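Only one protein chain is missing from this complex, and each of the others stays in its spot.
And then chain A:
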Amino acid sequence: TPWLSSPALGRQRSVGFALLQASCVQYRLVVRDARTLQILQLYTCLDQIQYIEWSSDSLFILCAMYKRGVVQVWSLEQPDWHCKIDEGSAGLVASCWSPDGRHILNTTEFHLRITVWSLCTKSVSYIKYPKACQQGIAFTKDGRYMAVAERRDCKDFVSIFVCSDWQLLRHFDTETQDLFGIEWAPNGCVLAAWDTCLEYKILLYSLDGRLLSTYRAYEWSLGIKAIAWSPSSQFLAIGSYDEKVRILNHVTWKKITEFEHPATVASSKTIVYKEVEKSPSVETERLSFPPTRALASSLFSTQSKYDVSQVPVSLQHIKPVADRANPKMGIGMLAFSPDNCFLATKNDNIPNAVWIWDVQKLKLFVVLEQLCAVQSFQWDPRQPRLAVCTGNSKVYLWSPAGCVSVQVPMEGKAAAGTSQASCFQNIFPLVNQSEHYHVNGSDAFLELCENGYFCLQKRGVHNEMQKT
């Protein structure tokens, strides 16, 4: 079954800046108060919802139904207001909001075109030949400009549009074989475009379309897997299939250092936190038959804690199958902390570990070794605190002060079985930009919010709120 729901957090002005949370069940959109989980609104859509997204000002929610090719928009201020966008035979593969919260960008099937629907006017814009790649659309942080990757006549192009009136600002070709993704620097002046993994090449373009620099680390081997900009736009971290992260600086666009991810951590200055399980102590007098729910959950759930391991530590290392495409190797996840001090990376060859690097010293700082494979991690948008989830019922938090593993209590039938219990698979940040929250959707996930609450979502079960 395809993934079902993608909750979001929003703030409803009318309700007095309450923290809201939207989730969808089948074809219903449910909006709750984040603190009390009280249902505030309920909307019904035409078909099974595949994707929901809050608008930037949290006034609207779009619900995309790809099968039907229909996008429905709901207003929180006026529950009666409705809007339906039908793509018809053109089909729908992706849909997203524009930064101003008044336009919806639909990508039709086979990436034939992107249609920009406006909620304010009757105007419609088309963008032809969009590229079918992982990150084909990129908005600047301030929401002024949008970069779209295009492909015409077997050549890659990038078009830069002004979001206010959707006017084409610049159109230039990129020297890539097969453009894989584009991403704006947080200062909105530099656009990074990188090639497919068959070719290690990253190009840096200025806002006005000039090529600032090209960087190639090596040839022939598999290249770039993921990139991340530092919040100050000073550094560009490039994670590649050779298990290394290369950091480029914004002045010369040359590599200033490489971070290696070997299977053995040998440096004595690195702290290695290892998750160990501790079986809970059972007081035999308290045992009763039939066992109560709480007792059952406490018996079957395994507590875990962190131990500091002595270096050198050798981590669990897997060698991926050589003859498969998109092998599980290399640096697949990169994220800078919001204060620009730390960089968290994950080497897919060592799936149980999260590596945290000190950006000021350009050295490895901490390694978190988990019992299960790390599914996702996210930084707290306000402070250097990292949340990690590994697909079990715990969430792990790291900050420079220490490391903690938090057991999330289950409710109801989830406690008894294990198949439903271990479903935290993804973490979502709250992009803290004035009062906006922007969230992407996937399966179960974890959300961090600024007031110390975070929200966990499991497959098929309602959201649960936990205090950190």
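The rule we apply is simple: a contact is a pair of C-beta atoms (placed from the backbone, for glycine too) under 8 Å apart; a residue touches a chain by one contact, two chains touch by 3 or more; residues count from 1.
Criterion: contacts and distances are computed from a predicted model.
Not every chain of the complex appears here, and the one that does not is recorded in UniProt as "SSX family member 2 interacting protein", selected from "RALBP1 associated Eps domain containing 2", "SSX family member 2 interacting protein", "Phospholipid-transporting ATPase" or "NEDD8-activating enzyme E1 catalytic subunit". For chain A, the residues in touch with the chain missing from this view are 56-57, 75, 80-90, 100-102, 110, 112-113, 117-124, 144-145, 153-154, 162, 165-167, 169, 177, 187-189, 198, 206-208, 220.
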